[in-house]
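Below is one structure, written out as structure tokens; the observations come after it.
Only one protein chain is missing; all other protein chains are in place.
On to chain A.
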Amino acid sequence: MILGHLGYRTVCSAKEALQHSGVRHCYTGTRKNLYIDKNTKVICQGFTGKQGTFHSQQSLDYGSQLVGGVSPGKGGKTHLGLPVFNSVKEAKQGTGADASVIYVPPPFAAAAIIEAIDAEIPLVVCITEGIPQQDMVKVKHKLLRQSATRLIGPNCPGVINPGECKIGIMPGHIHKKGRIGIVSRSGTLTYEAVHQTTQVGLGQSLCVGIGGDPFNGTNFIDCLEVFLQDPKTEGIILIGEIGGNAEENAAEYLKQHNSGDNSKPVVSFIAGLTAPPGRRMGHAGAIIAGGKGGAKEKIAALQSAGVVVSMSPAQLGSTMFKEFEKRKML
């Protein structure tokens, strides 16, 4: 993670960090920061705003370790019984925070992410929807060339380890500690998957909403690696949608890393089979552009990697349950 106390930090040159194959040496090392737990200390950027206040209170009610927040100009004050700081750097120094959640409006959100990267916060979760794509391209440029901070989002519901830590806007009460890792581009479809896996008794180990924007900090592969290496995660649900090629890349990754006897069951749903081409379906990243990014191709790619694709979003829990039955994992 951060080797700051030794006075040095691994710095990759752009060449090392980005090979032709697109493998990112520096940034991929931060994947482990995704796995939050009851010890994760969280600060909130945009702490005293309406969204920040509401969700911070929800977070505290859930039992997450919220330790303070950032609101420029309001440093020194108290909010929800917690200290307010003027900057992320000061907040980290004052609280020892491991993670930050950002509820900052679109015109200023990219700057808030960059501030957190500069302060070397290990995990940054940006909830904001509506950040201009150009801004996120610049954020990503910086993100990929460092190895301290992992970004989730933007335009995402956040990440939750049920019963231990909730960073984001998901309804805590539908979750149950358990065996399924969930990664999704859609917030409400994640809730469907969570609700169903809770109902069939399997529960969730870690749920990551990677968000609906075209340029974001964490993709399917980042989460799949964590899930495949986590002994507590015995099954994986992957929820995708039209636009881009993240699902196809995930399928390739699964072919290489999740085949054979020790493979974990992966169940998937891809939204947008009925979406008209050329239109943005709500999410900035959900668009079939130039004939590419359709749901049919994604489904085919995932199926060829051994993923069980459900045609109905209401059958994710039952489909995973059947897979567990087949493999005598119940």
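Some points to look at:
Assume contacts are C-beta pairs under 8 Å (C-beta built on N, C-alpha and C of every residue); 3 or more make two chains touch, one makes a residue touch a chain; residues count from 1.
Simple rule for what comes next: contacts and distances are computed from a predicted model.
For the chain that is left out, the UniProt protein name among "Carboxypeptidase A1", "Succinate--CoA ligase [GDP-forming] subunit beta, mitochondrial", "ORM1-like protein 2" or "PLP-dependent transferase" is "Succinate--CoA ligase [GDP-forming] subunit beta, mitochondrial".
Here the missing chain is touched by one residue of A:Gly52, A:Gly153 or A:Gly212, and it is A:Gly212. Touch with the chain that is not drawn comes from one residue among A:Cys26, A:Leu151 or A:Ile242, which is A:Ile242.
Contact with the omitted chain, checked across A:Lys32, A:Lys74, A:Lys89 or A:His195, is made by A:His195.
Residue in contact with the omitted chain (choice from A:Gly69, A:Pro83, A:Pro157 or A:Pro265): A:Pro157.
By the touch criterion stated above, the residues of chain A touching the omitted chain are 22, 51, 105-108, 111, 129-134, 137-138, 140-141, 144, 157, 169-171, 174, 184-189, 191-192, 195, 212, 214-215, 239, 241-242, 244-246, 269, 271-276, 279-286, 289, 295, 311-315.
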